[in-house]
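What you see is the complex with one protein chain gone and the rest in place.
Take a look at subunit A:
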Amino acid sequence: FQDHAEQFFRSGHTNNWAVLVCTSRFWFNYRHVANTLSVYRSVKRLGIPDSHIVLMLADDMACNPRNPKPATVFSHKNMELNVYGDDVEVDYRSYEVTVENFLRVLTGRIPPSTPRSKRLLSDDRSNILIYMTGHGGNGFLKFQDSEEITNVELADAFEQMWQKRRYNELLFIIDTCQGASMYERFYSPNIMALASSQVGEDSLSHQPDLGIGVHLMDRYTFYVLEFLEEIHPASQTNMNDLFQVCPKSLCVSTPGHRTDLFQRDPQNVLITDFFGSVRKVEITTETVSLDRDLAGFESKFPEEELATEPLKYAEQLPVAQIIHQKPKQKDWHPPGGFILGLWALIIMVFFKTYGIKHMKHVF
């Protein structure tokens, strides 16, 4: 038991969070949603509650009109595992998955009206798992087919998190093409990173399902899911085993990892330190002695008849005002120096070259 106690105290964290992001939309990117949902499922199974998971899915595959098996998202063509399940809680969905929202979640600079389920309320004793998947390239990850997040921005966001001690240790996993480029620029301490492919390599998908018509999972995440299915909350498997998942023979791409920023040896890092939520527990040996008879206390409150007003809805939005509002006049700003200079140059050159006499033809 002493060994167990030692191991529990070695990691130093008291709670676990997970931020799982799928960045691509459209039906043919089914596999990215399936990737994210399989990591979600493993993380929930190993103990992290929904209140500590921020799940961002850029598109809805389960209820997509093109899904021949609605309300399901499968990970394997034998349809053994429906990773959508009964109790998936998506926090950021569809168009809410943007680079801005992702960075807001990480850094905590969220508008005050954001509900608690959309926030990452981690503290300095939280271990955070960040999983991202989608289409990527050398140094960037594409969000929603219209914007990108670069590796420098991601590294800066992690540094902002470290400055405010929003994590104890961070595990970053990315399954995209050229995924290793995304963790090249990290410089904050206590970050361990895994990627599905090196720079210059593509991450490949696993296998298509002819019934559903798309590729169901990416190879790397498929083998990671297989690996995680063997893990249970009390298992002692460490990170070195996770590094071995999906060798080149199975994955075609070469998975990479980065541990130089991490203080502990990966040998000592349990999978459940990040994927599960094993809490440190102490037996309570003390009690407070309470005086049970206190004279000055009425045990029963007198029945109060409160005159209650009939309930009605509060004024939510001034709808009448909004409908009839005129569009706000944008303030006019004079053109800036660069534009003015450019036009002055163009006009001067034109008239010098072609002569002043042409001016009367212009005006």
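Criterion: contacts are C-beta pairs under 8 Å (C-beta built on N, C-alpha and C of every residue); 3 or more make two chains touch, one makes a residue touch a chain; residues count from 1.
Everything that follows uses one rule, which is that contacts and distances are computed from a predicted model.
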| item | value |
| --- | --- |
| Per UniProt, the name of the complex member that is left out, chosen from "PIGS transamidase", "Non-structural maintenance of chromosomes element 1 homolog", "Translation initiation factor eIF2B subunit epsilon" or "Protein O-mannosyl-transferase 2" | "PIGS transamidase" |
| Residue in contact with the excluded chain [from A:P70, A:G200, A:G213 or A:P233] | A:P233 |
| Residue touching the undisplayed chain, where the options are A:L210, A:L290, A:I323 or A:I356 | A:L290 |
| Touching residues (missing chain, whole complex) on subunit A | 1-2, 4-5, 8-9, 12, 14-15, 47-51, 99-100, 103-104, 107-112, 115-117, 119, 121, 123-125, 150, 152-153, 156, 160, 163-165, 233-234, 263, 277-292, 294, 297, 299, 345-346, 349-350, 352-353 |
